[in-house]
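Here the structure is laid out as structure tokens; the discussion comes afterwards.
Note that one protein chain of the assembly has been removed; the remaining protein chains are unaltered in position.
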Amino acid sequence: MSVLANTVHDRTLQRPDTILGADELVINMGPQHPSTHGVLRVKLKLDGERVIGSECVIGYLHRGVEKIAENRSYQQFAPYVDRMDYVSAVSNGLGYCEAVEKLLMVEAPLRARVIRTILTELQRIASHLLWLGTHALDIGALTPLFYCMREREEILKIFEKYCGARLTTHAFRIGGLQYEAYDTLEKDVERFCNSFEARIQEYSDLLTSNSIWIGRTRNVGLLDAADCIALGASGPVLRASGVKWDLRKATPYAAYDQYKFEIPVGSNGDTYDRYMVRLEEMRQSRLICLQAIENIPVGPIMARVGKVLKPPPGEVYHAIEAPKGILGYYIVSDGGTQPYRVRIRPPSFINLQALDKMIRGHLVTDVVAIIGTLDIVLGEVDR
Amino acid sequence: MADESKAPQSPESSKPAASGPSPAPPAAGAPASPAAKPVAPAAAPPPPVQVALDSELSRRYRERFGAAILDAIEDRKQPILVVDVTQLLEIARYSRDTEQFDLLEDFTAVDWPRREKRFDLVAQLYSIPLNTRLRLKAALGAHEEADSLSSVWPTADWLEREIFDMFGIVFRGHPGLKRILLPDEWQGHPLRKDYDILQQDTAWVRENLGIESGQ
Amino acid sequence: MLQGVLAFVQTWWVELLCAVLIVLVVPLIAGYIVLVERKVMADMQARLGPMRVGPHGLLQPIADAVKLLIKEDLIPDDADKFIFWFAPVLSMTAALTSMGGIAFGPWFQVGRDINIGLLFVVGVSALGPFGIVLGGWASNNHYSIIGAIRSTAQLISYETTAGFALVSGFLLAGTLKVSDIVKAQYTDHVWYVFLAPVGFFTYLIASIAETNRAPFDLPEAESELVAGYMTEYSGFRWSLYFLAEYANMIVVGAVGATLFLGGWLRPFPNVAWLGWVDGLPTLLLAVTGVYCVMRAGKQPVHVQVMFMWAVALVCFLVALIFGVVEFAHLTSSAAFLSQHPVQLLRSMYDGLYGAFWFLLKVSAYIYIFMWLRFTLPRFRFDQLMRLGWHILIPLALVNVIAVGIMLALMSSLGWNRWLAALLTTLGTLVVGMLLIRWNDKHAAAASGSIATDNTQVEDSYAG
Partner (left out) sequence: MLDSIVFYFFAGVAVLSALLMVTRRNAIHSAVFLITTLLSTAGIFLQLHAEFLFIAQIILYVGGIMVLFIFVIMLVRLDVPLPQIRSPLRQWTAIFVAFVVFGEGVYIVWKSRLVPGHGLLVLNPYPSDKLPPNTENLAKSLFSFYLLPFEIASVLLLVAMIGAVVMGKKRANTP
């Protein structure tokens, strides 16, 4: 083991072709840095300002979520997943609840699933909004952040009205929902969706055809489809490379099979395409919400599950399309009240792996843009 | 819900008309189709949880690898192949190249301390063109080493580092196996079952953080 | 000795007064520019901005200044103490000294008969980068040093552009002297921005880059370099850098306004029937004064009340000076004009009135800076360099030649001024378009190879 520990990542330390023959500069980006979106630390090896190698140092936020899961009952663990990708807690909860439901072999009632779909799509919009604002800020555009926050606030207000919490919502329960939709949920969502169309156009006007924006994002952080798949990158990163794959369509869960929406794809696999894909995803999520509120079926919101959950021994893997990519839960049960093993497949963690490939040959400035475009949340990377 | 592996529905085919996934995939035999009223699990006869897997796929694998495929089961409609760990790399390569499982969605381990072979390596494979999933499981003894999958799927790099970090399983041929989430000098592997939830490397904490306990 | 000093003071008291005023007032003005910037930013971003200290945050700059002054003064252990201490002072000194050459109105100028005029301003403000480079180096921090290197490269590149852009204005004015440049625009009946628009816009862009403002704020790009060369600075030293930056904005704004926007002249100074424009400043000041008085009573803190009254008083005083003199002009009664106090007021009027228009133009210029900052994302370093060397410098050079041709056409061939200006400007613009098109092709080729090819041609600028 000690031998292995000494073999450092040699790939990052290869002797580069330096231009001036000057010393390479090793710069530590993070863990305290304004644009590493948390406590990510990237060791950059620079030639001038050009990146010739990098290594991610992560784990500063490691809390041992998977270990905690083994020592909590199934219901007790549910709030913990909200703390992984804390900007899309609802999606995390959806994935977990559905995975446990699969393990129990029950299914949430349709009404619950529709409400779950609405809230999850709102969460996707909120997550993408936060991404857009901070990404634009990283590239130096100050203003979109505030517009995005304004929109996100609307969504968080809906969450607050629904379950009392804004960030780590714990909105869903295993087997369905605990809370019935509040009276004006449909109206609130509709109002938000109606205003959102124009708002998203506003951001688009600010950035999409701005030549500085294009200059900063076109051909930056290129990742072609084959690389994406090999590196396991998923979500908007994968779709921007031209792979039309979205779990909401491929293996529909919740109530996604009832709604019409498109999967936006890019062609180039660069930062600009990822921007366009996410922008379009927000529009599609809005459409899903509008379709869903039109007809929320009546009925129970909770399937019959016992107070004490004892799934039959066995295992299940369930993945959903979280805002950041594929969020998978692999749960092993030994028939007891606590999961024997919960493995979480975190999209941010695996997408972050592509960083090294994406930043090589770019300038330090682009590193910031590329970290931004990956849309990572360190709570989820480190778990 | 549980029919994902049975209804190969290529994302390519479902894209352009935007008609969505043509009116829900109700796949006849699914136990709880969306339209049906939720079945009270207590009343209905409990569906079999694990059955032997006997599909085209498993037959092809058995044909190709014979004894290396130790078992093929289906757990909650999800196909699982239990394979010999020495053949894992070969099987992985075959899965990617021939069976089109181009995406290694996840790679992890489970600790069964009472078993003879202590660890299970679990790989979740997904085929984007075929829209199917397959789970490979391989049992591994406490002091055995496994072959690294990173030559087949580069994404295995960090995943294997995490397994090494959490379980102490060593992968042969990994480009740079070291801890990823915990500090390099940390003692112990937290996701092993004999590692208590309150346990921590107090020496490390004291030395590096200057506090008595991190809890 | 003492007599010598006295004699010196007697001869130069106006200049000395101006110098003292600059040193005293510029930090205050800079503070208020920051406030305006925050307010403008807030307005563009659908929020309110500072609202707590004083009405609409009017006292915020003072609170900020106090905070900065009483902050702990940190010098990193491994920093080069002497240079760390010296660098921000150098930046600030350069910025304030260069203001000596600027004419804020017809009589408010320190270096009055200095015959290199604007060249002095440009040259001395070019010392500012030293403060940045040395400060970045002395901090002994990678981010600082990268910020410093970026800053140097950027300033050297864009100063060239700015210089050429100014040359086109100098050619039109035929002099370097500040007051003569303004007078030339008065006698020519035109602001030079209309004769050499390309020159003005290249100067505008270059001056944004020179003052390290967005979208060219790479030396202090927060998301990349934390705070660039200022990373290790705090408290008073940091505020010196900050002041220098804003003072530099005033300087470039003043140079631009003097050379291209008619200096302290009011719009259409030669058109008699627009004389009513003269009354606008009076009205504006009076309204501001009244507003201050109205709001004074509602302030919660005594100091704030007093501050409001003081502002109102200053407004009323200046408005009074304006009003009396304009009234005298209107009535044009010789008896009233010849009265001693009125004459005194008249001499003050010229200076203040010029200063009003001049500061208005400078403010508009700075407003453009803010507007761009909140609208545009940031350039990347190679893009910035490409813009500078491949587009702006050639364009500015062509513009100088074009202005020369224009002058030749006018003087030798007797062409109409507007026709000549139109033709040469169009010519310059065509060249500019060609440059951009050529550069786009080049850039596409260059960025296409980024992922694979590490050896880049544009790196020759970095070193």
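Worth pointing out:
Just so it is clear, A, B and C label the chains in written order, and each chain counts residues from 1 on its own.
The rule we apply is simple: contacts are C-beta pairs under 8 Å (C-beta built on N, C-alpha and C of every residue); 3 or more make two chains touch, one makes a residue touch a chain.
On a predicted model such as this, the values are computed, not experimentally measured, just so you know.
Touching the chain that is not shown, out of C:Leu68, C:Val110, C:Ala148 or C:Leu218: C:Ala148 (per the contact rule at the top).
Interface note for the absent chain: among C:Ile29, C:Ile116, C:Val167 or C:Ile405, the touching residue is C:Ile116.
Residue in contact with the omitted chain (choice from C:Phe108, C:Trp137, C:Trp191 or C:Phe316): C:Trp137. Contact residues of chain C toward the unshown chain are 1, 4-5, 8, 80, 82-83, 86, 114-116, 119-120, 122-124, 126-127, 129-130, 133-134, 137-138, 145, 148-149, 152-153, 155-156, 159, 176, 454-457, 459-460, 463.
Heads up, the rule we're going with is that only the chains that are shown with their structure count from here on.
Number of steps on the shortest path from chain B to chain C, with steps defined by chain touch: 2.
Counting C-beta pairs in contact across A-C and across A-B gives the higher total for A-B. With centres computed from Cα atoms alone, the innermost chain of the structure is A. At the far end from chain B, in terms of centres built from Cα atoms, lies C.
Note: centroid distance chain B to chain C, computed from Cα atoms, is 63 Å.
Residue ranges on chain A touching chain B, taken from their complex, read 1, 4-5, 7-11, 58-59, 62, 64, 66-68, 70-71, 102-110, 113, 229-233, 243-246, 249-253, 255-263, 300, 303-305, 312-317, 319, 326, 328, 330, 332, 340-341, 343, 345, 349-350, 353, 382-383. Residues 41, 44-47, 142-143, 146, 214-215, 217-218, 221-226, 373-383, 443, 447-448, 450-456, 459, 462-463 of chain C are the ones that touch chain A when the two sit in their complex.
Residues 16-17, 19-20, 22, 25, 27-28, 33-35, 47-50, 52, 136-143, 145-147, 150, 206-207, 210, 212-213, 215-216, 218-219, 222, 360-368 of chain A are the ones that touch chain C when the two sit in their complex.
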